[in-house]
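Below, a portion of the complex is reproduced, with chain positions unchanged.
Chain IDs A, B, C and D follow the sequence of writing; residue 1 opens each chain.
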Amino acid sequence: MHEEVIFAGFGGQGVLFAGQLLAYTALAEDKHVTWIPSYGPEMRGGTANCTVVVSDEPVGSPVTKYPSIVVAFNNPSLEKYEDEVKPDGLLVVNESLVIHQVQRDDLDLVLVPATALATELGETRMTNMILFGAMLAHRPMVALDTAEHVLLDKLGERKAHLHELNLMALRKGMELGLAQKTEA
Amino acid sequence: MPVELMKGNTALAEAAVRAGVEAFFGYPITPQTELLEHMSKRMPELGRAFVQAESEVASINMVYGAACTGTRVMTSSSSPGISLMQEGFSYIACSEVPCVVVDVMRGGPGLGNIQPSQSDYFQVTRSAGHGDYHAIVLAPSSVQEAVDLMGDAFDLADQYRHLVFVVADGLLGQMMEPAELPPMQPLRTERPDWALTGANGRDPNIITSLELSAPALEAVNDRLQAKLKVIRETEQRSTENMTKDARLVVVGYGTAGRIAETAVKQARREGMQVGLFRPITLWPFPEQRLSALTDHVEALLVVEMNAGQMVEDVKLAAGGQIPVEFYGRTGGVVPVPEEIYDAIVESYEKLA
Amino acid sequence: MTSAVMVEEKVVYERPESLADVATHYCPGCTHGIAHRIVAEVLDELGVRDRTIGVSPVGCAVLAYKYFNTDGAEAAHGRAPAMATGIKRVMPDHVVFTYQGDGDLAAIGIAEIIHAATRGENITTIFVNNAIYGMTGGQMAPTTLIGQETTSSPGGRSQTLTGFPVRMAELMAGITGSAYIARRSLHNVKEINTAKRAIKTAFLAQLNGLGFSMVELLSTCPTNWKVSPAEALAWVESDMVPYYPLGDYKVAEEVKPLMKRR
Amino acid sequence: MAAKGRIEINEERCKGCTLCALACPQTIIEMATDRVNAKGYYPALLVDPDVKCTGCALCAVACPDVCITVYRQVPSKTRRAEAAV
């Protein structure tokens, strides 16, 4: 197993955390893993991306030109990365915030109205967990179980009130992802 | 110690803490800032010294001062900041006080940008400042290696009373990767006998880089060069992969080295006899091992995140025996394995 | 009284010509944008845009040269006053200004700014004090207030370990070569207008060859202060102004008439 | 009676910082809640412009991103208006 995942979206959408969750989970499962943010201009700014490489082998390059998985949190990210995904790769899209129509037909495409669902759940910030779940449904690089465990651990006591919500979002994403998988 | 997922910058900082660094002086600069930030928290909480200096010039001179007292001391910065420290480095090297400097290199020249780069190679390996000397330069290629080399850096600095660089690049600094930290070392309580500790019951100790007479300064240089010779002979470090039967060997350090490894493996899968040589010490450059390789290797391909700097050392080590090719990216562009693979194929096809 | 009078619509506020018509990279609510705008307005009012050369700092305003519709250069961190000196000495008829943050001017560049003033260098400095290193992600600046949390003063700035925030306007006022030194704030419209007047005085001092002028502007960094833009303005007023009192700190005799003229 | 004014907000430049709203004495500026611009910000909107805006330009002075152009109705000086034709 060797996956090169790019999470991409606006700042504030929990993009980096989604990537870190994957990285920590991979570590918990004793996999080789790297996480790296694309740290842009020195100043604050619009976009937030990170790349996670999960592998059974030691990771050579922590960056990639042709990711095997892209999780696009918004429209600009989708536009930027659609063409880069490896053939037969996975493209997870936050349907709520995109207008761009995906052109490629050689991909495993998952469309999730994550922000809308998250808002329904009462917390827009759950967008990232929903997308994460959907991704995992299609590429079970790590077990949902481990991810949940790590998630609660990372949220910690201080965010105990958000534990349940996060888990719900994660599972919801998984569910939606699986649903689309059967369809595809 | 458990394996943790750590950012390179933070890992470097915490490794230094555990190696017993007693004082950190630094100035913020991307992409090394997390290192300084980690120190700003850890050092005071351990009762050790942390000063955010007014500039890199001040940082390195604070380091110089603290180093004169025989304590373990360090700073960290990135390319433009390293440029500002050149005078200080030269003083430190001449005075033979030990210290460690981390350079998390970024795109240059000038203000450039904050993307990963290896374009300070010349600056750190040739003479980091005016005058004749080389600093010891260690180049990790993973967070774990960064942690390990950080400890070595302090040991080497103390052993040789010398300036030691640990050079990373933005990628290694910003990347999170699992690594195991060493246990916390107790702080040294003894000070070396040359250290400034107050002339209590002994003659005054003096730390200086001034020698007004030319013969006296030449003697200082002779001592320095003799020391460097020992280091050059005993401290060369490198690692190799699949070089035994290799016809082409890729030479890369740090991030470029690890990315090249992926490309090399790919080439092997395609049946090419390719290997990887990764220098760990950039100075002393591992010329002994590399020049030994020229016995059976037919060509070398140097991969750097710059316009071609280490390639000179590789050529010097190869001594004109075999061709040395170069593939580099500049301005903060990180080469991906695919393009290094292409460069490998190109070089490989040229082999007789 | 119902109007038989004709009315026409007049533009009472629009983008100054000296400000390039591009989006800035500043965070929402960051008052760097306001500082830019009022400097540009002053350049417009003085009609000097086409002979002005701006020197940008290293800091969040690093791209200021793209935003001012004037010739511009990007200095090394802290060295804008030296660079401006170089420019002014060979272009004495041009208007030269530096735009610098508090890390840039009060930390690494304090030698250059003090010596520019000491030489009586005939340039103008816009000094944006936001009590933090914005660009590098919110480390402590020399101007960070005691107790203020930053990424390099995690428990809040400690006086014991780091000393006191430096008051640059006061320090610069003590230098004989300076012609006009003032501190203003950007935390509300009234202060913005006062700030603009000070900036105009500063440039007028230069145009009249009177020597070094500097206006310190208290400015916000909502991102690194980790507050909303509105809260940031409030913090300037409640916390910064008391430690950094507003006012004119040095007004050379020859500058006084320039202040009245407006 | 207060002067009559109008503002135009460049929504694509707007970063939704709320400072204009804070500055408006008539409290007639609000942030959009239903749409974001291309940069992902909720832009400022003039609420009820025809009634209350005085063209005082305080909003424009407060805006860090020079998004606001302000217009004010003034008695036309006929001479000048003619000359301008």
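The rule is simple: a residue touches a chain if its C-beta (ideal position, glycine included) is under 8 Å from a C-beta of that chain, and two chains touch if they have at least 3 such contacts.
Since the structure is predicted, the reported quantities are computational estimates derived from the model, not experimental observations.
Although just one copy of each chain is shown, the whole complex contains the chain kinds in the amounts A x2, B x2, C x2, D x2.
In this section, only the chains that are shown with their structure count from here on.
Our note on geometry: subunit A versus subunit B, Cα centroid distance of 35 Å, whole angstroms. Taking each chain's centre as the mean of its C-alpha atoms, subunit B lies 39 Å from subunit C. Remark: subunit B and subunit D have CA centroids separated by 56 Å (rounded to whole angstrom). Looking at subunit B, one finds that residues 30 touch two or more other chains. Shared interface positions of subunit A, i.e. residues touching 2 or more other chains, are given as 41-42. Contact residues of subunit B toward subunit A in the complex are 3, 5, 30-31, 113-114, 170-171, 174-178, 258-263, 265, 334, 336-338. Of all residues in subunit C, those touching subunit B in their complex are 58, 62, 74, 76-78, 103, 107-108, 110, 133, 135-137, 139-140, 142, 151-155, 158, 161-162. Partner subunit B is touched in their complex by these residues of subunit A: 20, 23-24, 27, 32-37, 39, 41-42, 59-66.
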